[in-house]
Structure formats: C-alpha cells, structure tokens
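Before I ask anything, let me first share the structure, which is written out below as structure tokens.
In this view, the complex is presented without one of its protein chains, the others remaining in place.
Order as written gives the chain letters A and B; numbering starts at 1 within each chain.
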Amino acid sequence: MADMHAIRVTVNGLPYEATVESRLLLADFLRDHLGLVGTHLGCEHGVCGACTVILNGRTVRSCLVFAVQADGAQIMTVEGLARDSQFHPLQEAFRDKQGLQCGFCTPGMLMRAYEFLQENPNPTEEEIREAIAGNLCRCTGYQFIVEAIQDAAARMAVASR
Amino acid sequence: MKPAAFTYFAPSSLDQAVSLLADHAPEAKPLAGGQSLIPLINFRLAESRYLIDLNRISELSYIREADGTIAIGAMTRQFEAERSELVSRTIPLLTEALRFTGHPTIRHRGTVGGALAHADPAAELPAVAVALGAELVARGPAGTRTIPAGEFFLGPLSTALAPDELLVEVRIPQLPPRAGWAFLELSRRHGDFAIVGVAAVITLAPDGRVERASLALCGAGPKPVRASRAEAALAGASPSQERFREAGEIAAQEIDPDSDLHASAYYRRRVATVLVRRALAEAHRRATEGR
Partner (left out) sequence: MATQAPARKWIGQSIPRVEDPRLLLGRGEYVTDLVLPGMVHAAILRSPLAHARIASIDASKARSLPGVLAVVTGREIKELTNPMPDFGPDPSKHTWWVLATDKVRYMGEPVAAVVATDRYIAEDACELIEVNYEPLPVVVDPVEAMKPGAPLVHEPLGTNVAYSRTFVFGDVERDFTEAEVVVRDHLRWHRSGAQPLETVGAVAQYNPATGMMTIYCNSVTFTFLLFLVANTLKIPSNKLNLIPCPAGGSFGSKFWAVRVPILAGMLAKLVGRPVKFVEDRIDNITTSDHHGSDRIYDVEMAAMRDGTLRSLRVKVVDDYGAYIQFGVGTHGNSLAQVVGPYKIKSVQYELYAVLTNKCQQGAYRGFGSEVTNWVVERMVDLVARELGMDPVEIRRKNFIQPHEFPYTIPTGNMYDSGNYPGVLEKALQLADYQGLREMQRRAREEGRYVGIGLISAQERSVFSSTEFWFWFDQPTGITSSPESVTLKMDPMGNITATLYSQAFWGQSPETMVAQVVAEEFDIDPSQVSVIYGGSAGGLPATGPGGSRFTIMVAGAIQGAARRIKEKMLKIASHKLEVAPEDLEFAEGKIRVRGTPERAMTLQEVAMLAYLFKLDLPPDIEESGLEADYTFDHPYTTMPAPDRKNLGVFYPFVGHACHIAAVEVDIETGQHTFLKYVAVHDAGTVVNPRSLNGQIIGGVAQGLGTAMYEQYVYSPDGQLLTGSYMDYLIPTAMEVPKVEIGHQETPSPFTPYGIKGAGEGGRMMTPAVVSAAIEDALAPFGVRVNEVPITPEKILRWIEEAQAPRP
C-alpha cells in the first residue's frame, strides 16, 4: 500500500488540499497535481536550481523536498510573481536586458533573484554572481542575468521611493 | 529519476522521533535538511523503508550560549547559523566555513546537524567541528551521550551514532581571546565540495608566540583529519611564514587523501601544504590585528 498523506498548502496565495504519496517530490506535486508547470526539473538531484521555489519565505530546491514536508507551508512559484497580469519589475528587467534565452532556468533564477533583492536591494555585480551561483544557466553565460538583476534593483528602488 | 516508496513519519517532538527510530531501526533513516540525503534517494542509491522527518521538531532548532560553549540544535538551518550574530562573534570560523557549504538555497534547508551526521569527508562542517574540539550530543533509547568530534567521524558517511541514535546538538567552544581563525578551501567550482579544505585557529600567548594551534582538513582522508603533529610543531613557536610553511608540510604528511575524479591524492597533498600555510597566515593576521 502506498504511504499516503493529506496535506494543505498555500501556493501563490491560493489554498490547496491534496492527498499525496510520501515519496512525491514537491516539484512534481506543483507541476503534476497543481498544474503549476512553471517550476522546471532540470537535474532532480539538487544541483541545477531550475526547480527553485520559495517555501515559507526562503528559496529551496523543490526536487529536494517531499510534498508531504510542505504540509502547512506557504509556497511561491514563478506563477506568483506577476500580479494582475502585470510583470514584476524583475520580469520587466529580464525582458529588457534579455536575461534569458531558452527560459528553462528562468523561473528558478527569478525566484532566487526575488529573494536576494529583498535581502540586498542594492547589490554589486560580484554579490549577484555569488547569489545566483546555485542556479545553472546553460544559455546566457549569466552576464545579462546579472545586468537584469541590477536593473531590477534600480527599478524596485524607484518603485519603493 | 524518482524515489522508491517509503513510509514517512513526521514526529513533532524529539521523544517521538527517538521512539520511532528505535521502532524502525535499522531500516529507518532520519531526514534532516535532506540536501544530501534526498539526492541519494532520488538516485535510488539510499533506499530506506522508513524516513523519520525531523523538520517538525522545533525543539531541535536553536543557538545558545552555555558554559563557554555555543550549543547549536541539530535542526538549526545552516543559514541561521551563518547569520547568527552570536556565532559570528564567538565562533567566526564556523560562519566563514558555512559560506563554503553549498549555495544559499542549499543552506536554507540544510541543517548543521545534518551536515555533521552525514559525515561527508569533503564537507566543511565536520572539519570545523574537529578543529574546534566540538562535542556532539546524541540521543537514543538509552538516553543522551556526548561524543567528542574527534571520535564522532569514523569514515565516509559513517559516524559513531548507533542506528537508533539521533544527533541532537553540537557544542562548540568559543574562540578564546587572542585567537585568529581562517577557513580556506579549494574546489573546482564555487559551492562545490572541497577538493581540500582547511580549518585553522591560532591562539597567541601574550608575548606573541603561538600558544595553541588547531588544524583540521576536509577532502583529506576518509574523515576529517586533525593535523596534530603540525599543531604540536606550532605550539610555542614564534609565528612566521617559515613556521607556517613547515606546518603545511607536516600536515600534508598527516593526511590520507584519496584519488578521485576531481583530484589525485598527490595533488590534494600538494594543495593541502599550501592551504595550511595560507590559513595559518590568515589566522595569525586576525589574531594579531584583532578581528
């Protein structure tokens, strides 16, 4: 018999209840059970960072958390970034600076950048590089991502003024 | 790449966890931050019938000062320890080593106790625990016992914990006055496990001589290696580049590194010589200049 557990989570502000097998990865729960396919699986062993989501306020690899462990948690995914179909300043900056090519690492990168800019609203290039070093990108060589995050920081500083 | 099935428990107290582990050992495994264990589970390389999740045991998450030591609960997240003002004031070596432990997103989930109990020989925290003479507190059905870090690590992914014991706390002595520290590491990429890493502390006597040196290395053998002969050679010595160089050479003879994909044993020894020298120089600088 499969080991099943009832869980309740809030994802991007919406409550969900589900019964999940204990081995179900949080990433698969988000994708296959909730249809939130913006969270991508690149390596499934915690290196690439494509599946990064925000769990109770902190980024985690959703391939290294079981869905059952998220019972009661608040989760944010890339789908929660834009509000009322308005891009978040990060998304605007990524678009304007072409901080993406294939888009596969992008949701994880956005989640990490979102968290990082809350902690460090005015980062240097070196700080950004270190902050996103846990998220692999195979297309961009990172430079335009770094520029986009710097640009987003400036936009967000203006917005909060 | 999906995990095999297992039965999951999420005890909310340490007592429950200990009793669940006792009931299901040796087929049970405690799950801390999961940043090392879950990849192995996803690869189906570590298959446990029972997983006992410690993440809901809030009593295991704390950092507090007690009798000149800093007591850190096993389920304290690495990033919490990294940002703890108490830790950076009293055991800054740990703060520095934590920055080498994976990436921020890993440290959000990864725990101090998990990194110690996983006992990866290339990991940073075991070397820090050994260098600082930490004590590890284990709890099992028979009660609580304290294990010195030097006796805790037995080999790759192997510790003195019994199958039914949990690591619950690590107690790390505060750095004494006139102590300087350094953690240096060489890895292929930023955030990778160490090819070789060095944790060093130098405590100076009032006359500027070395009162005591502590040195431990990771990536240097099947478990963290304490370079006691190098430490002994430094004790009482007048600090100098030459002394530090000698200590590096002695330390390189004390370690027992393996060859693997990323580096040969020969290379690890050579780099250990250099890193020990540099770590000692940095530790000495900090001891002299104040932090």
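Side notes on the structure shown:
Simple rule for what comes next: contacts are C-beta pairs under 8 Å (C-beta built on N, C-alpha and C of every residue); 3 or more make two chains touch, one makes a residue touch a chain.
Please read all numbers here as calculations on a predicted model, not as lab measurements.
Screening B:I91, B:I172 or B:L186 for touch with the missing chain picks out B:L186.
Of the residues in chain A, those that touch the hidden partner chain are 21, 23-24, 31, 36-45, 47-48, 50, 77-79, 81-82, 87, 91, 94-96, 98, 100-107, 110, 125, 128-130, 132-146.
Contacts to the hidden chain, counted on chain B, fall at residues 1-5, 39, 43-44, 186, 188-192, 261-264, 267, 270-271, 274-275.
Note that in this section only the chains that are shown with their structure count from here on.
Between chain A and chain B the centroid-to-centroid distance comes to 29 Å (mean Cα coordinates, whole Å).
Residues 2-3, 5, 21-23, 25, 28, 44-46, 49, 52, 58-61, 63-66, 68-69, 71, 112, 116, 130-131, 133-135 of chain A are the ones that touch chain B when the two sit in their complex. On the chain B side of its complex with chain A, the touching residues are 1-8, 10, 34-35, 38-39, 42-43, 51, 53, 55, 79, 102-106, 108-109, 190-191.
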